[in-house]
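Note that one protein chain is taken out, while the other chains of the complex remain in position.
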Amino acid sequence: MIDIIISIFLIIGAGFALVGSIGLIRLPDFYTRLHGPTKATTLGLGALLIASMIYFSSRGETSLHELLVTMFLFMTAPVSAHLLAKAALHLRVRSEVKLPRCDE
Amino acid sequence: MLATAILIAMALIILALVLNIWRVVIGPDTTDRILALDTLYINSIALLILLGIYMASSAYFEAALLIAMIGFIGTTALCKYLLRGDIIE
Partner (left out) sequence: MKLLKRLVPHPIFSLVLLVVWLLLNNTLSAGHILLGSLIALILPWATAGFWAEQLHLHKPGLAMRFLLLVLWDITVANIQVAKLILNPRRKLRPAFIHYPLEINNDFAITVLAATISLTPGTVSIDVNGDHSVLLLHSLDVDDEDALIAEIKARYEAPIKEIFGC
């Protein structure tokens, strides 16, 4: 039973990670590509870490330290997305829609 | 059952890694490449965690945490360089 739950989480997680990477290839310009990895990949990894937590906990040794990686990623993903977008705007990277003016 | 699921998940992640490397190669902008590298390290953490479950060993966890930290610092440093032309001012 636990095996089935872990398997479902594993497949969901890996699926989301793959969707994020497909988005990275498929979407038309940089600013839209930014959305794929920052979201899908973070949740994908979250699901994988939950699976790992259930797996190690079901073997007797309670294991919660995967929470650390999840917490860390949820804190850093917005920061790196923000910095990348800012850098792209600074360099005037091509976009499908009109770019807003730069403040600097 | 579980072993099969892990192998399928690994295959999906590896496909994702290949797509990321493809984006690193075709660009077209520097920011695209940095974004692809960012995704690459997150996917490699996923692969490490899968390996940890596969081998029933929690030793891979520390490696995953370290990659998460160093990857984030790498992305930040590269963006800072693009923004300012310098990393430590």
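Odds and ends about this structure:
Letters A and B name the chains as they come in the text, with residue numbers starting at 1 for each one.
Note that in this section contacts are C-beta pairs under 8 Å (C-beta built on N, C-alpha and C of every residue); 3 or more make two chains touch, one makes a residue touch a chain.
The structure displayed is predicted, hence computed values, not measured ones.
When the whole complex is considered, the residue among A:Ile6, A:Ala51 or A:Ala81 that touches the unshown chain is A:Ala81. Counting over the whole complex, chain A has residues 16, 19-20, 22-23, 26-29, 31-32, 34-36, 38-40, 42-43, 63-65, 67-68, 74-75, 77-79, 81-82, 85-86, 89, 95-100, 103 touching the chain that is not drawn.
Keep in mind that, in the parts below, only the chains that are shown with their structure count from here on.
For the pair chain A and chain B, the distance between mean C-alpha positions equals 10 Å. Touching chain A in their complex are the following residues of chain B: 1-2, 4-6, 8-10, 12-13, 15-17, 19-20, 22-23, 29-32, 34-36, 38-39, 42-43, 45-46, 49-50, 52-53, 56, 58, 61, 64-65, 68-69, 72, 75-76, 79-80, 82-83. Considering their complex, residues 3-4, 6-7, 10-11, 13-15, 17-18, 20-22, 24-25, 30, 33-34, 36-37, 41-42, 44-45, 48-49, 51-52, 55-56, 59, 63, 65-66, 68-69, 72-73, 76, 79-80, 83-84, 86-88, 90-91, 93-94 of chain A touch chain B.
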